[in-house]
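Before any comments, here is the structure.
All protein chains but one are shown in place.
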Amino acid sequence: MYRQARYDRKMIFEKEGETDFAMPIQEELSDAVPKTMIRDRLEIPSLPEREVVKHYTNLSQMNFGVDNGFYPLGSCTMKYNPKYADTVSSLPAVANIHPYQAEDSIQGALQLMYELEKALCEIGGVEAVTLQPAAGAHGEFTGMLLAKAFFAHKGENRTEVVIPDTAHGTNPASAAMAGFNVTEVPSSATGCVDLDALQSAVSENTAAFMITNPNTLGIFEEDVQRIAEIVHGAGALLYYDGANLNAVMGWTNPGKMDFDIVHFNLHKTFATPHGGGGPGAGPVGVKKHIEPFLPVPRIVRKNGRFGLDYDRPDSIGKVRPFFGNFAVLVRAYSYILRMGGDGLKEASEKAVLSSNYMKEKLKGVFDLPFKDLRKHEFVISTKKLKEQKDVRALDVAKRLLDYGLHAPTIYFPSLVEEALMIEPTETETKETMDQYVDVLKKIADENPMLIRSAPHNTSARRIDEVYAAKEAILSWRSFKKKENERGDRPSEEDKGECTLCRSIVGDMDSLKKRIGRSVD
Amino acid sequence: MYRQARYDRKMIFEKEGETDFAMPIQEELSDAVPKTMIRDRLEIPSLPEREVVKHYTNLSQMNFGVDNGFYPLGSCTMKYNPKYADTVSSLPAVANIHPYQAEDSIQGALQLMYELEKALCEIGGVEAVTLQPAAGAHGEFTGMLLAKAFFAHKGENRTEVVIPDTAHGTNPASAAMAGFNVTEVPSSATGCVDLDALQSAVSENTAAFMITNPNTLGIFEEDVQRIAEIVHGAGALLYYDGANLNAVMGWTNPGKMDFDIVHFNLHKTFATPHGGGGPGAGPVGVKKHIEPFLPVPRIVRKNGRFGLDYDRPDSIGKVRPFFGNFAVLVRAYSYILRMGGDGLKEASEKAVLSSNYMKEKLKGVFDLPFKDLRKHEFVISTKKLKEQKDVRALDVAKRLLDYGLHAPTIYFPSLVEEALMIEPTETETKETMDQYVDVLKKIADENPMLIRSAPHNTSARRIDEVYAAKEAILSWRSFKKKENERGDRPSEEDKGECTLCRSIVGDMDSLKKRIGRSVD
Amino acid sequence: MGIDRSMLDEIGISNIEELFSDVPIGVRVDGLNLPNGLSEMEVVERIQSMLGSNLTTDDCPCFCGGGVYHHFIPSAVKTIISRSEFYTSYTPYQAEISQGILQALFEYQSFIAALTGMDAVNSSNYDGATALGEAATMCHRLNGKRKFLVPEAMSWEKKSVLRNYAWGPGIEIVEYAFDTSTGELSAEDLRSKMSEEISGVYIEVPNFLGVIDSQIASIREDIKDAALVVGVNPISLGILKPPGEYGADIVIGEGQVLGSPMNLGGPLLGIFATRQEHVRKMPGRVIGLTKDVEGERAFCMTLQTREQHIRRSKATSNICTNEALMAVAAATYLALVGRDGLRKIAEVNIGKARSLMKSVGELDGFVSPVFTGYHFNEFVMKPPIEPEGLNKHLLRKSIIGGLPLDKHVPRLGGHMLLATTEVHRREDHERFLRALAEVS
Partner (left out) sequence: MGIDRSMLDEIGISNIEELFSDVPIGVRVDGLNLPNGLSEMEVVERIQSMLGSNLTTDDCPCFCGGGVYHHFIPSAVKTIISRSEFYTSYTPYQAEISQGILQALFEYQSFIAALTGMDAVNSSNYDGATALGEAATMCHRLNGKRKFLVPEAMSWEKKSVLRNYAWGPGIEIVEYAFDTSTGELSAEDLRSKMSEEISGVYIEVPNFLGVIDSQIASIREDIKDAALVVGVNPISLGILKPPGEYGADIVIGEGQVLGSPMNLGGPLLGIFATRQEHVRKMPGRVIGLTKDVEGERAFCMTLQTREQHIRRSKATSNICTNEALMAVAAATYLALVGRDGLRKIAEVNIGKARSLMKSVGELDGFVSPVFTGYHFNEFVMKPPIEPEGLNKHLLRKSIIGGLPLDKHVPRLGGHMLLATTEVHRREDHERFLRALAEVS
């Protein structure tokens, strides 16, 4: 049975030792900085490399990544990322170049980005791509600015963006950041865009309709052509959230579906592991009519040389300082080279097969709302478990961890009650998926107490999120302050333990009661 | 409390999936190899990269290394090895050069080796060094061949090598491999070389006396000058096992102690982690009179260029094909640069301080045979625990693992009953050593049942070594054969489990009884 | 490779086509018009040879800064961020199985809190420029006002990003001048621009001209109730007073210097810190300290009700994927160099810049430093020829020159911003000076 590693939980701030870091010797500066600006103390540790490496190595073992096992987090495309991408993205020719270097001295880098843009144009069915955005949400924000610039340029004052209620939260947030009012339209009974609702939502005020297709239920919007007609009919733009591109490469593309603007999540589809939260890259592709507004610089090819074009009067300017997350772009480029056109198509096919395979195996056990055929992901509901045994989707998720399997995305999209959103991806074997199915079935039959008190085998047990939010302790400094306020100082014996936690041990008993005692 | 990770224990041979490895396309060869020589099947798996990486990543988490924590394995100098050594030893200029390249094309490599030899000469107090041997034992073997060649050249027929009974097993084994008869001399009551015994052991037949100083008890042989007189008096050579050099750098050296031949364990003292068993490097240093016999080639400097001298008529030839474990040599060189003369001396001082610090803290709790002052390591005895509670050194060692602390070397040297040989090294903090001391004290007071049934928190429980030796199953192939012989084939459910183990479950009960039931 | 037939069979699907039957014929494409796939060996070879033409700091010392700097990175940083448990995990939605990254990010937040003197730090923005954008919108959330003051002397890219972030909420960006003699901010000009309408004031320490402003410690008096946003170079905080001590409401900065390579400017690391009282208005993901059911200290993402996936269009930011791995690199870097090391690095940078600016100034035709203020690791100089031309000359000598200032600070056309850090050896300075002398 799986068991996650567990080491002492001391913070680096609590460790002791003497630094062995050295700099080349240099004369002392008597007046390095203005007197008013000199710092008197800095409260960070000074440890030997040995202690630092031990600390973070052991912390890493208390973390689960794709390399440790199945991670079918829906909407996140946690596929395995091949290691050659690590090799190429950490070459000195990638790492050790400065963004302000002369074009002549970074021809290789410019060529790579140029070719990557071209490949993304083909994959997305678009006519121009900017690699600048740092992540998917940043791509959405860029896309919304492009829409804004587009209409501003046309002299139209469109202030609204329409978004389905199943959309990823970044979509409304990005539209709002760009200054749009967001209208959410409910889905139809099929889990898809409700055409009537859409029709009545769009108007001459609508700047854009943002969707992802397949949508977050993993369902392909079969009415996508009608959607395009309605949206374009109202003079609005169609925005494609490309996070789910992994499902359709080589079969269709946003351009073909008549979208005007699309962002890619390179860290979902193109060989970039998620880094515990990032970095990613969120290039934005557009049709011809939006191209003039793209951020500067554009990478251009002239007489066999690559250059940077800043002379773009209609450009929105910049969404980040330089060229985007270059090291991530190198990964994506290597992946596209390795896979080739056919390989990318096959990747999508396998992703869709995996998803439908698992869905078929699970649909007898859990509810599968809406239609049968799914793309790269599917959403099941554990509603029955809740009704019958008071076991929630959250509990099932936590219990899965005990088996060394990552949980699916839960409670999203919100129109499915007790949702488990599963995205197996193309890189997982049948053996792995079968195991997941078996475990889910097994959990459905387990003692509810055992499930509700899960996880048991992870380095931490069920975590108190309410407490975290209430206290909002976001740094060691703030922790220490609160500790001082409360006046409970650690005694010698429990140095390294969280006295704050202890002091509220009372609160916990009720929590413990609710989830049942630990059943190891 | 510490807990080691645990994943499924399937062998790579039991995993399923489809390979994604590719080679550039090439025409088929109809007659690649002689018909009689063609293979008809190859029983190794064909898996996707994803499965292979997952498998070995998870296996790695079931392994404990220095980077995970304290590893005070006596005689092995498991210190923390700084990461810059990883950087320099994996530079393309190290990895991607062929040993038969022309001298002109590897000047940098030759210079590095030349300078490393010079530095080792200074550290060892010797006049010439060969970097060729692959490990300590290989250095010893080389040293013994040098002795053999030395006497052959002098026309003396000396057939014996004298070694203290406390010596590391490689010493007698290496001498024997070189064709010498080995005489072991018992230690005196002080744990040191018994001068009288040595005197009577050496004769005109003695080729060499091999020792390490400080010896394996961590005691400095104070009579080392007398020893040299006795050995040299008999016309024999003095050989220094430099595995323990970490204790004395900058304070003394084998040359100064009048040794003729010495080997260095670069993987103990000089920034090479042990790799789970290797690679290491075991350079051999010699005084002038032995130099003519060193392996070829010698690295020479002429007019600012570095070259290889093969024209050495008295050389023993080669002990391995090329120049030694070059990548390891680069590590050692970087470490010496980083530390400098003073730094190396300080490293020894700290190593000795650590050892004496821990020894002082432990000597009240366990027996410390022989004198008080130790160098880099010390040996305590848990004899009392055995007498009082039937808890052996082995049990204490296993119990330590439960705390995420590696066990010391046990039962060595054999003249100490129930020996724990502890070498903390200079890279551990006081905090770490204090913790180890506390845990050892705690164990001494624990329920003997708990200790005898340890470890409880490691990925495997107490292991049946007798069974391993009896069955001698050294490969999957041989496992499968035995399984077939016994006729028990795995059923579908327990695929991936060791049916062989199951079939002898009877044997185990007795074992279980002896060690007591698991007490998690 | 290829499709696993047995899976199709088991679910009663006859072919892949069937799985895509929901894709209307009208929107289908016939595969991808991209070259055939290559083997791993070919891919690595191809990219290596394509990028072979890039000039790197391995061969050419680089005197360019302007936001991204070439610093020494201890090898152990790479060791840690190469741990696949970290870099192949997602944003830690399941806290129990993700304590490793959660604690590492909490420690990152704690390091930045210690450096900046703030209590609340998020677990990263994309970069310093977008962090500034989010800081401006946060100021607006704090006080509802819509004018944001920024220095005239600032990277134009950063300004452009800021304007894009300000566009949505309709925040007006107003500039205040610098003192042409000291290179510090013009207190006079700043004061003249202050009014009831000002939402926030942005200052940089050191500023874009490399100058450590000596008036900063008392800036609060000048800006009254407006929010104070301070942009820092975190390495300089090894020696400089933390903004928390002079009244900052928000501290932002570019964290690339903390253990990340330059990577042509990405990935970077946006630092974002604020006071505890503003915590619920801040953008980005944050890791909080808590406990598990056994009362053990533990960590989880928190204050998610500010975030897009719960608040949707009302969120404090749209940020989802951030730069977590760079934050782990920063934590590791800071732990490795430690308190004394960071100060030492800061001092070495100051010393190197001081010596270089003086030597450049001694060359015929060069004015250096142009400003009299205290400098960190950058300074402005005026070469005898056009900066662009100078850079071309330097490139021929395998030296990466400085940043021409015309685009950024039009008033400083003809000037160049030079950066130097601890990676430059005496020989590098000498070589640079020799190359400069050739145009004097």
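So that you can tell them apart, the chains are marked A, B and C in the order they are listed, and the count of residues begins at 1 in each.
Note that a residue touches a chain if its C-beta (ideal position, glycine included) is under 8 Å from a C-beta of that chain, and two chains touch if they have at least 3 such contacts.
Fair warning: this is a prediction, and the values are worked out from it, not measured in the lab.
Enquirer: Given the contact definition stated above, which residue among B:145, B:286 or B:393 touches the chain not shown here?
Expert: Of all options in B:145, B:286 or B:393, contact with the hidden chain holds for B:145.
Enquirer: Identify the residue among B:346, B:367 or B:446 that touches the chain left out of the display.
Expert: B:346
Enquirer: Using the touch definition from the top, which of B:253, B:269, B:382 or B:425 touches the missing chain?
Expert: B:253
Enquirer: For chain A, which residues reach the chain that was dropped from this view?
Expert: Chain A touches the missing chain through residues 18-24, 53, 57, 82-84, 86-87.
Enquirer: Applying the definition given at the start, please give the residues of chain C touching the unseen chain.
Expert: Considering the whole complex, chain C reaches the absent chain at 40-41, 44-45, 48, 58, 72, 74-75, 79, 82, 84, 422-423, 425.
Following the convention adopted for this analysis, only the chains that are shown with their structure count from here on.
Enquirer: Which chain lies the greatest distance away from chain C when centres are computed from Cα atoms alone?
Expert: B
Enquirer: From the mean C-alpha coordinate of chain A to that of chain C, what's the distance rounded to whole Å?
Expert: 20
Enquirer: Express in whole angstrom the distance between the two chain centres, defined as the mean CA positions of chain B and chain C.
Expert: Chain centroid spacing, chain B to chain C, equals 46 Å.
Enquirer: Mind pulling the chain A residues that touch 2 or more other chains?
Expert: Expected reply: 4, 49, 53, 57, 61, 67-68, 82, 430, 459.
Enquirer: Using the touch rule from the top of the page, what residues of chain C touch 2 or more other chains?
Expert: 1-2, 4, 37-40, 42, 74, 76, 78-79, 84
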